[in-house]
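Missing here: one protein chain of the complex. Every other protein chain is in place.
Order of writing sets the chain letters: A and B. Residues in each chain are counted from 1.
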Amino acid sequence: MTTLEVRHLTKDYRSHRGHGAALRAVDDFSVRVTAGETVALVGESGSGKSTVAKMAVRLVTPTAGEVLLDGVAPARGGRADKRYRSRVQMVFQDPFSSLNPSLPIAYQLARPLRIHGVVRSAAEEERELLRLMEAVNLSPAKEVLRKYPHELSGGQRQRVAIARALAPRPEVLIADEPVSMLDVSIRLEILQLLDDLKRENDLAVLYITHDLATARHFSSRIVVMRRGRVVERGRSDDVILTPVHPYTQLLVRAAPDPASGPFAVDLQRYERHPEVTLGALDPDLDTWPEDAHWARDWRDDDADRSLVEELTGLAAASR
Amino acid sequence: MLGRRGSWKLRVGLTICAVFAVVAVLAPFLVHHPNRSGPDGLQPPSLHHLFGTTDIGQDVFKQVLAGTTGSVTIGVVAGALTVALSMLFGVGGAFLGGLWDDAGSLLSNVFLVLPGLPLLIIVTDYVDSRSVLVIALVIAIVSWAGAARVLRSQTLSVRSRDYVDAARVAGESRWRLMLREILPNLMPIIASQFVFGALGAILAEAGLSFLGLGAANGASWGSILFFAQNAQAITLGAWWWFVPPGLCIAILGAALGLINFSIDERINPRLRAAAQAPRRGGKR
């Protein structure tokens, strides 16, 4: 049972020429994911969601803030990073580029097993490799293990990538757009696989995506990000069915949903939903009830003005 | 693996290089005293003297064979040193990043703007013992910087690929990342830089020798040209004196160039993308 806690994570990128103003990719981002739960982090390109993923697996060093496992901040540095990564793993977006084209599948899966001491002998390794292949439903296992990435389909590759992430027997899994590069007809299959694996292994999963529909259906809570900041958070159904922040409304309206009626944009929705808290500051994880619905107060925020105007236009047009 | 267009160039290039390499290795055992003079000066090619003789009766064929050893050695040694230096400062800097990268870039940029040939002339003039190895070393020092820049940018590009990140997340150590994930992807470029360095060195040495700044004992194609020039072989019509070493330089240069072309064809991103496109199944 492991809880991932991301607290006040901030990342500034210095502009390329050095002295210019820093670009704040992630601004005071906090989230808690408990074991056996999926939390979706939703946002469009440039919202900072991938930077959050990379900070969570220590590919990027945060400018400020910390990542805690069970309330403890793990040490940093070579050895400690390795230990950390035996607990926190990641599935990358593009299975076409996240597997080394020049190494066979067996090698790429066996490495994490050996690095993290999961197996001690060749026989154990063989057994564990077959177990991993079975866990991600790849068969015939022995044959696939012998292959190179280019001999596999996109879906098969992503299964291999998931198996690699599972190899160190992690407690936390960061899935960064794990299906956006795959053909639509196999996306749900892969997400279902991740969901099953979460249940079987009691994983805490942070599911990063731009797709609201799968975010709603595969996670218990949704955090919506825009320009590095959280604009809305709450239980999945609450956020999708009663979106309050203008940006969330824009996202919900934009997502194709032919099976439902048209979505009504409503800037005053919060007035009819007193259970939604509007706030200028991100809620504090220690005191904040996890399931509560929160939205960033946009009413006095100059940065959101154009957004509000766009939405007002849409609301008027649909009336 | 190579496209049909690439492979003939590679095959021809490698064959020619192999012939020269064999000659270079065997020449010291076959030819003794290549510079010994004889009674028959300025003889045109004959069965006795395949490439004719010089003004003081030296056998040009023997000189060319011996010169092959010198020229090829300089090419190989200078090429290897160029690669070693450029990997140290280019690949090493890009891989370690931060200050290392800044230092490596600075150094290679400084060497890049140094005027090569004049520096070469000054340094070779200054060095006391002008052996083949010293010449190769000097050539490598003035010419590694370009290769370092190429390798640095390629390393940066490979380092940012997803599978390198994925290997880091899997827990691979730095060394393992370097040797197993990054270096194999640099091999074609490293090979191409070696070939390029060797080609440049052979031409540079020929130039130096021609100017009389070559290896002291004069065992290279360039030095044959130097003596031919000094003895006014052209005005004397002794074409057999300067054509063979000149042709050797041209042929070996062309062979190395062919190898480089075929490597280029393989690593050129556009050609590579075209080769991969069908596998990736069109658009995503």
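Annotations
We adopt the following convention: contacts are C-beta pairs under 8 Å (C-beta built on N, C-alpha and C of every residue); 3 or more make two chains touch, one makes a residue touch a chain.
Here, contacts and distances are computed from a predicted model.
Taken from the listed names "ABC transporter domain-containing protein", "Malonate decarboxylase acyl carrier protein", "ATP synthase subunit b" or "Aspartyl/glutamyl-tRNA(Asn/Gln) amidotransferase subunit B", the protein name that UniProt assigns to the chain not shown is "ABC transporter domain-containing protein". When the whole complex is considered, the residue among A:Asp28, A:Glu189, A:Asp266 or A:Glu290 that touches the unshown chain is A:Glu189.
Shown as candidates are A:Thr61, A:Ser121, A:Ser260 or A:Thr287; the residue that touches the absent chain is A:Ser260. Checked against the hidden chain, the listed residues A:Leu251, A:Val276 or A:Ala295 yield one contact partner: A:Leu251.
Of the listed positions A:Ser30, A:Asn100 or A:Thr214, the one in contact with the omitted chain in the full complex is A:Thr214. Where chain A meets the chain that is not shown, the touching residues are 44-45, 183-189, 191-192, 210, 212-214, 216-217, 240-241, 250-260, 263.
One rule holds for everything that comes next: only the chains that are shown with their structure count from here on.
One inter-chain figure worth recording: chain A and chain B are separated by 50 Å, centre to centre, where each centre is the mean of the chain's CA atoms. Touching chain A in their complex are the following residues of chain B: 161-163, 165-173, 180-181, 184-185, 279-281, 284. Looking at the complex, you find that chain A touches chain B at residues 54, 57, 59, 78, 81-82, 85-86, 89-90, 92-94, 96-103, 111-112, 115-116, 150, 154, 161, 164-165, 167-168, 181.
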